[in-house]
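Pasting a structure here, questions to come.
As you look at this complex, bear in mind that one protein chain is not there, while each of the others sits in place.
Chain nomenclature is as follows: A and B, assigned in order of appearance, with residue numbering initiated at 1 for each chain independently.
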Amino acid sequence: MSDTTTEGQVSRLPKFIQRADPAVATAFGCIILLLIVGSIYSPSFLSPEYLLQQLKVASFLGVIATGMMLVILLGQIDLSVPWAVATGAMMACAAAAYGPAGAVLAIPFGVACGVAIGLVNGIGVAYLRIPSMIITLATNAVAQGLMVVYTGGFSPQDSASDAMRYLATGFLLPGVPNAVIAWAIIGGAMVFALTRTAFGRAVYAIGNQERAAYLSGVNTRRVVMIAFAVSGGLSAFGGVLLAGYASKAAQSMGDAYLLPSIAAVVLGGTSILGGRGSYLGTVAGAILITLLQSILSVMQMPEAGRQITYGIVIVAMLLLYGRAPADR
Amino acid sequence: MEARPSDSAVPLFRMEGVSKRYGGVRALENAELTVHPGRIHAILGENGAGKSTLIKIMAGVVAPDEGRMTLEGKEVSFASPAAANQAGIACIFQELSLIPELSVADNIVISDPPKRFGMIDRKAQRRIAEAALARAGAEDIHPAALVKDLPLSRRQMVEIAKALARKPRILILDEATSALTAADVSKVFAVLRRLRSEGLALLYISHRMHEIAQLADECTVFRNGRNVATYKAGAKTDAEVVGLMIGREYHHIFPPRQEKVPDARPPVLECRNLGWTNRLRDISFGVKAGEVVGLGGLDGQGQRELLLAFFGVLRGVSGQVLIDGKPVTINSPADARSNRVGMALIPEDRKTEGLMLPMTVRDNLSFASLDRLGRIMGVIDRAEEQRLIDEMVRLLAIKTDGLGIPVGSLSGGNQQKVVIAKWLMRKPRIVLLNDPTRGIDVGTKQEMYQLLRRLADAGAAILFYSTDYDELIGCCDRVLVLYDGAVRRELVGAEITERALIASALNVNDPGTDRARETTA
Partner (left out) sequence: MKDWRYWLAEQRSALLAVGIFIFMFIIYVSNHQAGFSANVVQTSANKGVLLALVAMAQTLVVITAGIDLSAGMIFVLTNCLASWLVVGTAAETAFGVAVVLGTGLLCGAINGAIVIVGRMQPIVATIATGAVYFGLALLLRPFPGGSVNEDLADALTGRLFGVVPTSLVALVAVVLIIWVPFRRSVTGRAAYAAGSSEIAAYMSGMPIKRAKFVAYTLSGLLAAIGGLFLTFFTYTGEAAYASGNAYTLFSIAAVVLGGVSLFGGRGSAIGAIFGAFAFRTIGDLLFVFDFDPLWQPLFQGVVLLFAVSLVAFGLFRVRNRLEWFG
């Protein structure tokens, strides 16, 4: 019964650099188009300062979308992103308030909290086989509850540590924001993991045909659990960067990243059904979304218009690339 | 013997010159069948003889390539199962078609529920369901019970009631008694006899010879997609019937078997009193190094479950599995492939269980060996990967336009070679094969037989399930014939004949073989 469907998909390969992948090419084409449109609107659009600034903003989304991509490659989804981001940010800031030791441990602690959220998701999906959409919604609610109790419902007062600020806003290499370097390192690690390690192969294999991966003797449940933990950790790290950027954490700072992170992955040609997609596409997706946001705000498009635009863009891209197989 | 209408009765349904091909395979060739009202007509044949294609055509599930069908003398063709239903043909398939979360009554009226003011009339529905259940002799089933709460045998009775509620003129039962208890079987038989006396035509497909002897008025034997004989029930002995079913054309050449040197070592793979739910019963046997042991029997008698039980996929398996004489616990395929066990399973369906079709040939070939290729942090040693892949591509002569193309773009035979290669890369000591040559071209089959023998000669223990008796005869040193989840018979060496395989698969005594080793009654 799956004969025709799977054979219809075979033309796209899970390879890092697949220049022929129409979705990645389309995403890059859209980026160029946006830059052209933007430069007509305002000539400063093509200036190096503006582009680097956009790249920096994109790196926050890029880090979060990296984790989301890993989960989507498995054919799952992570809806706990909003409060994993906020938890990472708040916990890192909270740790930073505990003297010098706290300042040192701030970033690892924030990330560890995200990993913990991801582990709950992963155990639920892999071992209890709860649909990922449901369990991640639930852990999102729990994380939110914990943070509301912790902060007392107000904006948290702790501020980011110097290391966090440096990571998000500093320049290790002249001209290149540290956040971009962080994204590049994480992205590089992800590309390496996806293409050169047994874990990466297993991720693609599970996304394509979990049954076959399991019967090949791979511990598919552990792979799924790890992927969710990584996603939680990366969301929290994204939160750490955002807190460093804004100097402190905020209650609903993660809400603005759920939809864009899914959109970045999907616009980059990763199949929402799993098993197919390249990291290059996700990079393109993150930049595309950031530019889109930037242009919409330059055009003074209100929040409403941005939401509508996202929704429509996602549906349109999915209709092009992410459709389920046709009926019998 | 009950009274039977005279043979001059007008046929209700006729099928003439019907053929059906699937790809290059002939499933049905110029088949003929005449169905009379008020008779029970049994259809016999071994695996792949064309029985299921025949009923699928009658039930409107598949369309024939050529030939004509007439109902009461008028030519008919069915575009869908619903169309066949309209014409009065109801079919009870082996795979259950009930909806588990709905009630028995909901299921019985599912295709045409009674309506009042546009809504389903539950009282009328209840009445219809009760009547249908009574007609099926299953008054003990409550119409309000949910189907998922019923045991398999009761569900089968609901299936029968559901078919009867459509008021069919022809009722087709495909292995309808396979899930039933003995008490149910006699009830169903009484129902079928009553339906016959009401003038229904019944088409009864079964592999249980004694049931057919009890029930049928006439029988048709199929072989290689053709009807080879139609006779009055009781006119032929079991031995004669088996004789009609055999006689397939041989077109494979099998590698020679080596003389077995007696081997005092314990079997590489052994099981004692293996059981699982009601699908595997008290199975004990061993496979020695260098041996190819076949699993025979009709499809679905527990062969697949037996292989899955060995491979650690099933939960709650009772009994013992021993490797090299030592008891082991295998709880997952990961355990099964580990060095201490060294097992490989070539699964049944390569598209969903063997391969990741959209992934490349390379990724698929090395996928089961990545634990060995990636020692530090799972980073794959690509040079070693390439070396192993090249070795396998050469060994199995896999034809591909490169390793970077999706495995789904290879031919079926080459896809199957990739599945086998991915496991041979681990150099397994035990190889389990689940019907590996299904849907594969003749040339590749030939290569596979050679390969099996080479593996065995190199010291592997091989357990080989095949639905093709020809293969079992040609490849195996021993064959275990399964029937209803138990080993019915063990055939060794020259005993492995088509006659013996079919007779034991059908669970009938075969006078043609002297040394019949009965293990179940």
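For the reader, a short list of remarks on this structure follows.
Methods note: a contact is a pair of C-beta atoms (placed from the backbone, for glycine too) under 8 Å apart; a residue touches a chain by one contact, two chains touch by 3 or more.
Keep in mind that what you see is a predicted model, and the values were worked out from it rather than measured.
Seen in the complete assembly, the chain not on display touches A, B.
From the options A:Thr139, A:Thr197 or A:Ser231, the residue with contact to the chain not on display is A:Thr139.
Residue B:Pro113 is the one among B:Gly67, B:Pro113, B:Gly378 or B:Gly439 that touches the chain not shown. Chain B residues in contact with the hidden partner, per the touch definition given at the top, are 80-82, 96-103, 106, 110-111, 113, 115, 118-120, 122, 142, 144-146, 149, 276-277, 308, 313-316, 332, 353.
Those residues of chain A that touch the chain absent from the view are 77, 124, 128-131, 133-135, 137-146, 148-149, 152-153, 210-211, 214-215, 252, 255, 258-259, 262, 266, 272-273, 302-312, 314-315, 318-319, 322-326, 328.
The definition used in the following text is that only the chains that are shown with their structure count from here on.
Chain B has its Cα centroid 46 Å from the Cα centroid of chain A. Those residues of chain B whose C-beta lies close enough to touch chain A in the complex are 311, 313, 332-334, 336-338, 345, 347, 351-360, 363, 367-368, 370-371, 373-374, 377-380, 382, 404, 406, 408-409, 422. Partner chain B is touched in their complex by these residues of chain A: 2-3, 6-7, 9-14, 196-199, 201-202, 204-205, 208-209, 211-219, 275-276.
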